[in-house]
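One protein chain omitted, others in place.
Take a look at subunit A:
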């Protein structure tokens, strides 16, 4: 084996898994002393162009409490056609179809290179994808226009047989019937009334479908299994209708008097959307896509009143317990999110407004269902338009990069237990022998539901070593974990992806170096960050920071090399060296710092942080600053640009210089979802603050003495610089006091 780095990378590429520790401490006690828990980042649907799905179903362990999938780690008795489950050691008969199995004739799932394998299930009716647009009409005219265009455009991107529905809302909520000719028809609901799912379905006539449907059903049950609603129709049938309908969509006609916010019934609209799908297509992949241009101002889920003079809650209000609608609204959206998750649907939130839109309260809708959350200033920006478009991008197979209704089932070998998961998922509350009593993240279960996911959706999964110190693991013993992800592919097939990994156990006393070397500091940083962010949702910010600091200091104490009370002697090995720096940036990041961010922004950042894969997460923690220059004083470049040199042929090289970062930026922009806010600024420009808030504040008004190095302007912040941080860390790490 080459270096751990290569090993880690190879594993990530093959299995979409990165562990904090790639050699596992063999006892519970030692594991807890490692500070960073044994955990991994799992990207369940990591794109594997080289991995075509097999056309059959997995073979399961017959023990009812296990049901692990046959995998390369299993011992196979080819003669007896038996295999032993590597998790519970149950011996299982191969199914008849495997009759021809032999050492040379192995099914794919037994081959080592198929530690990750995808099965395609043929059973069951295939249900089309469903896209339910929930559109706010309390927008400015041009915003609405832009949104309408985006939506119209999206129709062409949807798979033709996908079902699409439209709900618009303002003061009222309208559910549009798409099947009717001539006259456009919609069902209207009061925006202030909380309706139960049953009521909604009754009122939409879903509980008792229209007569023709009843007749049709017995006759052609196969052909029209999903024709039971007029509100969701195949795109190919109604795209013209819907395009017209969207085109005629008017701004909410109810008058908004001076000093008032428009009445926006987001809570009811979402409730109806959820109820509609719940009643018609439970457990079928569906996206509820909420487009909103402002905070909900009435009805259940209202976030702020309609009086403009009372601003929407700030962090300050929340701390002072002054956010009077927050708890109730949050509860409303949580209830919706849980229902949605239970139905296997997901909710996207596209919020474009200059002010907050209530993402804080609504975040659970996206967080718990695996939906997207996009925040922008206006629908009439490329940020929104391109981000929205990117949702419908396709992979190398021409399939949408989205999957639905996944359940993630994790099996561990008996030395391990599952402590929890952090990511866009909800617990399915499946208890079992491999579920730990100690929870990290969403725990107490071995299965989670991820209603919406894409190839980059990544969960942090935390384990606990339960092996007792006095029960040593045999030399060369390996611990194994199996991730079974059952999901609906965008092609509407049901698929199962199984990833089975194994890592060596090591005795901490004797093999600490091994363990140390196998530390994945990037994964560890992200996993710790997720824990921190997860805590920050429920705990006070400073507490979280203190906890993070303590963890960092303990880690340094455990793995650093130093002389007691001698900070200068402090050293970290290569595998740990970047970790403190990540923590430094994490402490300053918007994921943990709410200063300078609105509650909505915090929710937005945290939402994304909790689902990105490792690379993106790291970048989000520690931004990358690229520099471009001639070999001259850079501060003049702005002046040159202003002077327009770049447009002169003789300064073409200057033009190229200016263009280079733009091009790179575009590349980055194209690679990310959602599309990042792209700011083109210059020294002293008003937008430069966005940059300055991200870079290491090595010069601030606190250390002006350093002025004169002429390396840049000071950054006005109370934050310490990385240097100061590191100094303190060293001091604390070597201190015997703690």
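Here is the rule we go by: a contact is a pair of C-beta atoms (placed from the backbone, for glycine too) under 8 Å apart; a residue touches a chain by one contact, two chains touch by 3 or more; residues count from 1.
Operating definition for what follows: contacts and distances are computed from a predicted model.
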{"item": "Among \"NADH-ubiquinone oxidoreductase chain 5\", \"SEC24 homolog C, COPII coat complex component\", \"Eukaryotic translation initiation factor 6\" or \"Bifunctional peptidase and arginyl-hydroxylase JMJD5\", the UniProt name of the subunit that does not appear here", "value": "\"SEC24 homolog C, COPII coat complex component\""}
{"item": "Residue in contact with the excluded chain [from A:57, A:202 or A:727]", "value": "A:202"}
{"item": "Options A:174, A:436 or A:521, residue touching the unrepresented chain", "value": "A:174"}
{"item": "Residue of A:33, A:193 or A:469 touching the missing chain in the full complex", "value": "A:193"}
{"item": "Missing-partner contacts on subunit A, residue numbers", "value": "172, 174, 177, 180, 182-190, 193, 195, 199, 202-205, 211-212, 248, 250, 253-255"}
